[in-house]
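Every protein chain except one is present and positioned as in the full complex.
Then we have chain A:
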Amino acid sequence: MKNLKKLLALSLAFVLAIGVSACGSSTKDGGSDTSASGKEVYRTLDEIKKDGTINIGVFSDKNPFGYVDENGEYQGYDVYFADRLAKDLGVKVNYVSTEAANRIEYLQTGKVDVILANFTVTEERAEEVDFANPYMNVSLGVVSRDDNVITSLDNWNKDDSIIVISGTTAETYLTKNYPDIPLQKFDSYATAKEAFENGTSVAWANDNTEVIAFSLQNKGYTVGIPELGSADSIAPAVTKGNDTLLNWINDEITSLGEENFFHADYEATLADTYGMDYEDSLVVEGGKTE
């Protein structure tokens, strides 16, 4: 009886493993297999309108871009925009909290309709999801302690590590360009912040908006490298192929530009952290970067 059970369990494990590989092998390389099964995972604009609720993926721990305030309400630059999207679409909004590393999966599996989680546009990501027009500028930055300000990543001391968040552009950039620097990886902003404050690493690399905000909100830290790598932009993303929703968002961003919506968004959500100095360098109005 015991042996039989064991045999059964073993064969089940095998069937499962083979099943997984068989399912996978029917799809092409590249990973964007959302439409391979013939049934689309995303909801079109009409379907969302009919349903009356749009699911938007935002951060819940990235103050001041997307976070949950003390009353349990989602707040921040991204959320301000998301609220407006839902209002103009005439639907209710359901916020889904995401982490950096699962933003693409959430779209590919249809768990959310739009990702508005400070999502930096990159070529690799654009192969997996469709980006709308940008609404913010961003680049990478590195923050370190005042007593040991890091201003360059060259001649790196191998005993020191840099904190990054799994699935961010900072991780991709450092992995590609500085493979020798040890990275300490965390899966959420909250834990990365906590670990950095506890002094486990000498520096923290992330979007420069985030590290500047961190150094302004916390005493004793300096952004030694304010711009690293190329200047990028941040845009809403939808599931690959969801053109109706994508076009609508693009039109919306264009028309919001006429009322200077994103400047108002900045003043409402970011001005407290950054002051007015960064307004023109951060905000992208009407979906057009210079």
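In this text, a contact is a pair of C-beta atoms (placed from the backbone, for glycine too) under 8 Å apart; a residue touches a chain by one contact, two chains touch by 3 or more; residues count from 1.
Just so it is clear, contacts and distances are computed from a predicted model.
Q: Going by UniProt, what is the name of the one chain that was not included in the view, given "Chemotaxis protein CheX", "Amino acid ABC transporter permease", "ATP synthase subunit a" or "HpcH/HpaI aldolase/citrate lyase family protein"?
A: Hidden chain, UniProt protein name: "Amino acid ABC transporter permease".
Q: Which one touches the absent chain: A:Glu105, A:Asp146, A:Glu227 or A:Asp272?
A: Answering carefully, the residue with contact to the hidden chain is A:Glu105.
Q: Tell me which residue among A:Asp78, A:Glu171 or A:Glu285 touches the hidden chain in the full complex.
A: A:Glu171
Q: With the full complex in mind, choose from A:Glu70, A:Glu124 or A:Asp159 the residue touching the hidden chain.
A: Spelled out, the listed residue whose C-beta touches the missing chain is A:Glu124.
Q: Write the list of chain A residues that the hidden chain touches.
A: 2, 6, 10, 13, 16-17, 20-21, 23-25, 27, 29-31, 33, 100-102, 104-105, 108, 124-125, 128, 166-168, 171-172, 175, 184-187, 191, 194-195, 198-200
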